[in-house]
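A single protein chain has been omitted from the complex, and every remaining protein chain is retained in its original position.
Up next is subunit A:
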Amino acid sequence: MTIGAPSQAPDPTPTDVLATRSTAELIGSGQEGTVMDQARAYLQRVRHGEMGALPAIGGFVVLSIMFAILSPFFLTERNFANLLTQAATLVMLGMALVFVILLGEIDLSAGVTSGLTMCIFVVLVNVNGFNWMLALLIALLTGVAIGTFIGFFVARVGIPSFVVTLGLFLGFQGLELIIIGSGGLYRVQTPEILSIMNANMPVWAGWAMLAVILAVSLGTSLWDRARRTRAGVPNRTIALVWIKLGVILVIGGVVVALLSNDRGTGFKPVSGVPIVVPITLAILWAGTFVLDRTKFGRYIYAVGGNAEAARRAGVKVVLIRWTAFIVCSTLAVISGLFSISKVGSVDAAAGRDIVLSGVAAAVVGGVSLFGGRGRLLHAAIGALVIAVITNGLGLLNLPAGVNYVVTGAVLILAATVDAVSRVRAGGSLTRR
């Protein structure tokens, strides 16, 4: 009937047999092989441009060594705790921004969103005598409302996020001025809020936290493996699980041990992991869980990678975009909370300067501004890099201008790494 149609004969020709057999052998899942095979595959991916946070981790290590040599104070327990709390606000804001940057969008108003909601918070508590938890709830809901507003204009109306959020960046500064009053300043009077950045967990709780992290990591790994086994697909060698746990144990152990030493300057001993650390880690974990294991997370990557493909696959692109902006604004409120806890007061300029550092944190950490590539952890690491620069240069008593110059240079370097690796990941193809 048709010319050259595939043979319908039931007896397979020799080549067919060969094809089926080699197919069975050839289609792998990338899970096979020893630790060495996996390491080689990983190196391969890195060479093809999937560098993730590697450059940022490298930068962090190099900068730390440099500052440790240049300043005797850099490697002290006290400075280490300082560094963590200095970084926390930026870590949070960077993670917030990841949700929209993954879509190839931007939220320039995230910083002033954090500032504005904190203005509302502090005025509600200080002036109107609200219970702080109620005020916090209102601040968070305001964040949700702001995200909904941005999402409407970006996802629904189709205005570029750059424009919408630039408008809000200006507008919210005005609202802050109106709420706080020019030159006004409110002290944060809520001990619970102040303790986020200024109080520490008992020493035992730090170790307990590490134990929980290890247990959760081991639990999810084993759970994933059991699930894969049930589905009948190969697992990576179990050695990788132990290696991962080992890395967490060593890094986490060093951090907790350092923070468990007395770092006080007066007669009162100060020790323990700052309270902000477990809060940040919990949000990092939850966000990563959503991005990696749920439809919402997967669709954020899909829309960021190819929105039209996602739409044709039945993904509700408008809804995903919209929701991502809501998540971003809401997490920005938490970053604002960290900020006022550290600073101890709120003025009309709250959150004005931080947003570009937040974007820089994400990009330095390896989140692609082109969308579709990056993880929350990357933004957190990027924020640490930027915090190390600020912290280290501060210790060296260099003029403040140097800080901006160095951070800017690091950002451009990171963006270059991103662009170059994107080209490599695309291979010789002209498609993105």
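Operating definition for what follows: contacts are C-beta pairs under 8 Å (C-beta built on N, C-alpha and C of every residue); 3 or more make two chains touch, one makes a residue touch a chain; residues count from 1.
We adopt the following convention: contacts and distances are computed from a predicted model.
The subunit not displayed here is recorded in UniProt as "Sugar ABC transporter ATP-binding protein", chosen from "Nitrate reductase-like protein NarX", "Sugar ABC transporter ATP-binding protein", "Group 1 truncated hemoglobin" or "sn-glycerol-3-phosphate transport system permease protein UgpE".
From the set A:302, A:328, A:362 or A:389, the residue in touch with the chain omitted from the display is A:302, counting the whole complex. Among A:131, A:189 or A:294, the one in contact with the hidden chain is A:294. Where subunit A meets the omitted chain, the residues involved are 1-6, 8, 16, 19-20, 22-24, 26-31, 48, 50, 224, 227-233, 289, 292-295, 298, 301-302, 304-306, 308-315, 372-373, 425-427, 429, 431-432.
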